[in-house]
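Working notes for the structure below.
Here the complex is missing one protein chain, while the rest keep their positions.
Chain nomenclature is as follows: A, B and C, assigned in order of appearance, with residue numbering initiated at 1 for each chain independently.
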């Protein structure tokens, strides 16, 4: 369990962009960011509507003086505040099409950034953002929050250590049902912007949740992709963007991966599920039951790893990602908070002038964001070309 | 529960081809065929090795006089026996490459046939077999045994009745791990012929279990395919045929299906698992836990249908496919026996000179066999052509 | 997989008493007894109603000449038939109150017996039956059929071998819901006699299923009981016998056990579930999911043992109790058949004049029947005495 940040001697100051009334994800960022008592939310530009931005401030307990009308006002004003008072990082929790401009503004002013995924509207923006981040040297975390689950990290550690041997097959699925009906036509806030190409980007469900499934596979295995063949569908009549999609991925090492994303599967809530086959063992994990992971090896009883930080079979990173003993379930908020937790470590190093890892980080970062945008772009394009194989390995991808 | 066959006034006489010592599936056929006391195993050509054929007879309690040295001897001799003594049907439980010649011989002599899948070595044989069966008018059942599970039939009934609305997505998976190591190199009987293209056919795992997964999807939904894109892999070094494969299928109605088959997933035993998404509901079923089926609809609690023949929510066909009350689990043998059970009904009709359904049967039939062989052929070809889309709707497919 | 019985050189001949039309368990005995092709059903006294007894014969494919009007006629006539033609064993599948007289008649004529549980109407009869069996030297098997599941036997082997250490706590539960309404008032056949003290015996649900739960605990652990405190309830208005009960058991070694039996739990089908805690490990098993068993040890991932006869972690007895490879689920019939299978081995030994184990048998026997009747008697009495502690260790109990 962490506490107020040692070397800084104070909490980190957070600004939130987006998250105004009716937002789901803004509040999640807030809870996650302060769960370990290492940060405090002190400023915000909570809505693109200036009045709503102001009105939402009390909800987050943000002082009216720091409830800004726009993200530009926020970064400009905060940049002028003294160190320690000034925000240390800006969380971007807005619809996809605005991520880039906000992140850019923050990065250019030297603020660390925590950004929702997909990172930008398109690949160009993503690649541009890498340059900006590299130039400014800020900490940039991308909330592929499912990487924060302790057992996901356990899987990553086990696989990178070779416990499953060579990875040959990956099946990553993200199955939801909430867009089975055209909620967007009913003006449901979450559904509306996600179904609008001008706000969501080139992909719908595949951008929203397919990227999570892809990122999870990449994060857990470290395997690089070679090329992708993709098929996107819009099953719900009148919907412009995809609500169902499937990608086949050839991995650099000869392995085969599949990513399936659905938003139209009745009754399915948030069923991110992955199975990984290696030459020495296999594992599977399900987000809705995150405190258990199945590990199988021929000739042995199946093994269920429980999220138990004190168990000898749980690795260091996974244990450090837990807040509660085994059997006291942890869940979505804690996983989300784990993205923050490890980004904070680097923010503190940066503040102290120390060097820190920027590419092979525990938390998803700007490079993962590029990969995600490339994944979306190539999937959409492949689907347009009848499932043609398109390259998927981006030069900026982390290995 | 059935009993000795009413209109015949006697049990049906069964002959078994294949199933000699060391066989797994021969014994399964035997148990399944007699489970309801409606048939008796009276003759056999139990091995392609004449001596072994004879030696295996006591194991099945077959009288030495009807333990034939070859299937040709069997059909020739039996054809000359009087009605009632003569075998009524021939079960073909041999390696794939011999199915056709044996089935052909039996059909031409007017014997009903129960045949293992994949039905033949290639599509030509399959199409030829259809002609022979149509000409002879025999009953032909194909042991896609998983269609015999009561809840699979429950799913079929519900879907065909429109309870799930239009079916738009299907994910059918068959995951095993037993060929993770090259058992074929150790001369393991099951593994050897399955890994030999001269015996197994053009596909390995995709022919062996991928066809089951495909057939299950077809059987449950009745949806016709349009075209397929497939990717086969041989992960185990030195293996000639595929041990992992994945097919994407465009359905005639615009739906999207996927079929995944693995034989190299550590610890997975026989994990046939299907998920089906319709506009009004979704369901999922797993062969290793066959007495439960999940049905989901947005806005309602998830529903678990149990295999309970007395429950009001269980349909007529599924109830008629049960032998035990709810909670008294049924499993593999009973499902297998259900293929026989409903084929027997038609054999009796035929013996009585009555007409009977030949295409849209409860049990898989020769047309399903054609579909299976077409599936294998097009998948193998598509995989060779880098996943090119190839037609998959065969003119003989049952609708 | 077994076959026709080696030393005998023929199948065993079976007679069935009870099992007339409408019977559930008679058919189960029939299927189970012949599943391995080692026995054939040749004679029966299928109902206490002579006409119905005759009329039920075709259902079982019994020749009219051996479809007897009564069990007395059956044992008298069969006793006069020559060896090899004469029945080898009599299966008793009648309501509880008639078990004793039928078993007695069969035993006294030297027939082996397979008898439903609870073994007799009361303890006196049970103790008397032991004497008769010991005197006659017949094989006597009691169909506590759940002991036939391979993983139950795996558990027994592991526990007796000390793999879980000293057993200290047992929680055995058998939860059903079918008597939630007073089916007996609607003349439902199964419900009627089970709810009638003149036919069922002193206990209702506790005799019917509580004894299974108790027997399972005894079978798996071998632990002897010391004393019992019991509480029986009749929740359904107007019901004479118990439909819910709970017993606390002090084990001889200081351990504590509980047995819970319910017939009034909505939606529960046949949920026999046991958890066993030892000093070195713990396990749990559920009848409705019989192909998996959970084994847990502190500091290790949970282990799921699958019913896989080829797996190195599956013991000899459990493997010998399987008929199918892992992942091809086995269920109720096969477990039931396993009681027969191992009784057959002894019947053959007896026929060959060889000695055989009579007390510590793999299958439940006449001594287990005594224990069951003692359990019922003491539970009913304890419940009448407000849960008073009463002795439970019977001198005839197997250790």
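Going forward, contacts are C-beta pairs under 8 Å (C-beta built on N, C-alpha and C of every residue); 3 or more make two chains touch, one makes a residue touch a chain.
Nothing here was measured: the structure is a model prediction, and the numbers come from that model.
Shown chains touched by the hidden chain across the complete assembly: A, B, C.
If you put the hidden chain back, the residue from A:302, A:332 or A:389 that touches it is A:332.
When the whole complex is considered, the residue among C:58, C:222, C:267 or C:309 that touches the unshown chain is C:267. Taking the complete complex into account, B:301 is the one of B:9, B:238, B:301 or B:395 that touches the chain left out. The missing chain, though absent from the display, is touched by one residue of B:25, B:224 or B:311; that residue is B:311. Those residues of subunit C that touch the chain absent from the view are 164, 168-169, 171, 173, 175, 177-178, 180-181, 229, 231, 233, 235, 244, 246, 248, 254, 256, 258, 260, 262, 264-268, 275, 277-282, 296-298, 300, 302, 386-387, 389.
Where subunit B meets the omitted chain, the residues involved are 295, 299-306, 311-313. Residue positions on subunit A in contact with the hidden chain: 1, 3-4, 11, 24, 27-28, 30-31, 34-35, 37, 58-61, 176, 268-271, 287-291, 306, 308, 323-334, in rising order.
The rule is simple: only the chains that are shown with their structure count from here on.
One finds 35 Å separating the Cα centroids of subunit B and subunit C. The residues of subunit A that reach two or more other chains are 300, 302, listed in rising order.
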